[in-house]
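Of the protein chains in this complex, all but one are displayed in their positions.
Right after this comes chain A.
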Amino acid sequence: MYDNPNLERKVAQAESKISARNVQVFYGDTHAIKDVNVEIEARTVTAFIGPSGCGKSTFLRCLNRMNDTIDICRVEGDIELDGENIYDKRVDPVQLRAKVGMVFQKPNPFPKSIYDNIAYGPRIHGLAKNKADLDDIVEKALRRGAIWNEVKDRLHAPGTGLSGGQQQRLCIARAVATEPEVLLMDEPCSALDPIATSQVEELIDELRDQYSVVIVTHSMQQAARVSQKTAFFHLGNLVEYGDTDQIFTNPHDPRTEAYITGRIG
């Protein structure tokens, strides 16, 4: 699949965070993900693009085992986080999800106060020793989520009262508060207006210095703007994976070219 020797070398050089090998996903009898191999690098934004139903969200949800909640979903193959197979029998998905945080397509704050939204993760994971500690974590997470200035005066107002863009940044801050190593984002901007989108994109770029971010997006412009690596999925196959610049300027696979030029999808 990778017929470009340059590309192979580059991927191998960088520090790999998640490596997936021969991943197959089945929904009942449907073969949704076919034989996907991918290395996701640390401190990099990786974008998954592809037409609707191509399996990019499904694959993303494999990375923190959110697919476990779907009864008929079956995952085969190896996905390793820092060299440990996350589908090993001994792995508790709860612990995994504390390391691999997730932001969803639709902003989904808890119907609680802004403070409680952020504090929930640290509380259940016992990250704060006392109230002052927790206040600290909340402030840091909200700053990290680039929303602190907007909400610092109303931390105890309900999170659901914020605007859509603010809610999504709140959800990112909430995911960041549990100090994950990888942040998965499933079309985080699809419910947002252009201004909120650009705020979230800026934020994603800032998060790159600490986290490995994987973002699923429908917008090719967004992928080009925020990511360093891009993976193109089509009909359950990972068609092409490489540096974002290369994918968008010089795709090797005709299907990738067809997609980014708007002929399919």
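Quick note on the criterion: a contact is a pair of C-beta atoms (placed from the backbone, for glycine too) under 8 Å apart; a residue touches a chain by one contact, two chains touch by 3 or more; residues count from 1.
Please note the rule applied: contacts and distances are computed from a predicted model.
S.K.: Quick one: the chain not pictured, UniProt calls it what, "Spore germination protein", "Phosphate transport system permease protein PstA", "Cytochrome c oxidase subunit IV" or "Iron-regulated ABC transporter ATPase subunit SufC"?
M.R.: Missing chain, UniProt protein name: "Phosphate transport system permease protein PstA".
S.K.: Of A:Gly53, A:Pro111 or A:Pro254, which one is in contact with the hidden chain?
M.R.: Spelled out, the listed residue whose C-beta touches the missing chain is A:Pro111.
S.K.: By the contact definition given up top, give the residues of chain A that touch the hidden chain.
M.R.: Per the touch rule, chain A residues meeting the hidden chain are 64, 66, 69, 71, 94-99, 101-104, 106, 108-111, 120-121, 124-125, 160, 171, 174-175, 178.
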